[in-house]
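All protein chains but one are shown at their positions in the complex.
Showing subunit A:
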Amino acid sequence: MAVIEHAARGGLAPAWFERIPPAWWVVGFVMLLMPAFANSFWLFQVFGWTFILGIIALSLMFLAGYGGMVSLVQMTVAGVGGYMVAILGPSGVETISLGLAWWLYIPLAIIIAAVFGTVVGALAVRTEGIYTIMITLAIAAAFFYFARQNYVIFNGYTGFNLILPPQLFGIDWRQPVPFYYLSLGCAVLAYAAVVYVSRSPFGLALQGVRDNPRRMAALGFNVTAHRIAAYAFASVLASIGGILLVWQNAQISPGTVGIPAVIDILVIAVVGGLRRPIGPFIGALIYILLRTFTPDILSSFGLSTERFKLLIGLGFLAVVFFSPDGVLGLWDRWRARMRRRDPLTGREAE
């Protein structure tokens, strides 16, 4: 859209880096230089988690925001990716893990998770709206119970431990600073991929399908194929997030893909906002900050430190009750109020 506006105004179109707003430059520099002034707790526990959960929530945002399909299965897809890394690569459970080379098991994990996500998507796109939510929720629960009961492949209740990222280029990628840059890089790539795809012909067609599937079908677009392809793309994103998640934790168990975790991803995406791909990352940062610091806040008020879920739930309830677009929606509304224009004169009002 921005390109068209500039062309219409005439004159030279500015170079691509001139079109990036200053705020983005600031955020970018702060993110890159973060290790210089943040300690390893912030790098690893706060920002590492933010990027990882942000990527998984981003895949939900892509489906919900551009495709109009709210899928609760994205955390499960991420879990499949993580489990595949544990099963195909090295882990502490030597009886099951195959210990393949990193260049084999990482792509394989992503492919398997993407196939899983696409098959689920093929099932889910047969339904609409609330039915999609129910079916993906049910599938997510099925995977959780299956992983918990299956000891041959998924090692049941205990899951896998000691899953470490490969030592590439002589760097231990699980140290705070390298892991920070690894997750930051993946998050930026995922963000850029979503922005790029959303402006590509496929992304535009997908948004058309979201707004009016019958018209798009009449125009000759294959609605079902577009929706399934959206699931495939989102599954790749989710699986990358899942692999990082496993490396961060160094373990994976059925609890990783349990219903609370599935709901958390929805909470993150909705609180951040489903309209723009930056929303999930904002939501993830809020979620992580709340999760990290509410115990301290609650105990300073003399409350039990375990009521973190209650606080998150109430916050989520408030956001969905008053602003369906999440924090980003609140921000947009606030900006719109700041520069409200007079409808008659077109001038900015007081």
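Going forward, contacts are C-beta pairs under 8 Å (C-beta built on N, C-alpha and C of every residue); 3 or more make two chains touch, one makes a residue touch a chain; residues count from 1.
Everything that follows uses one rule, which is that contacts and distances are computed from a predicted model.
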Statement: Answering from "Cbb3-type cytochrome c oxidase subunit I", "Amino acid/amide ABC transporter membrane protein 1 (HAAT family)", "Acetoacetyl-CoA reductase" or "CRISPR-associated endonuclease Cas1": the UniProt protein name of the missing subunit is "Amino acid/amide ABC transporter membrane protein 1 (HAAT family)"
Task: Could you tell which one of A:Asn150, A:Gln167, A:Asn222 or A:Ser299 touches the chain left off the display?
output: A:Asn150
Statement: By the document's definition of touch, the residue of A:Met61, A:Ile133 or A:Ile252 touching the omitted chain is A:Ile133
Statement: Per the whole complex, from A:Pro107, A:Gly185 or A:Gly313 the residue touching the absent chain is A:Gly313
Field: Residue touching the undisplayed chain, where the options are A:Phe169, A:Phe321 or A:Trp334
entry: A:Phe321
- line: The one of A:Leu123, A:Val177 or A:Ala250 in touch with the missing chain is A:Leu123
Message: Residue by residue, what part of subunit A touches the chain that was omitted?
response: 70, 123, 126-127, 129-131, 133-135, 137-139, 141-142, 145-146, 149-151, 259, 263, 266-267, 270, 304, 306-307, 309-310, 312-314, 316-317, 320-321, 324
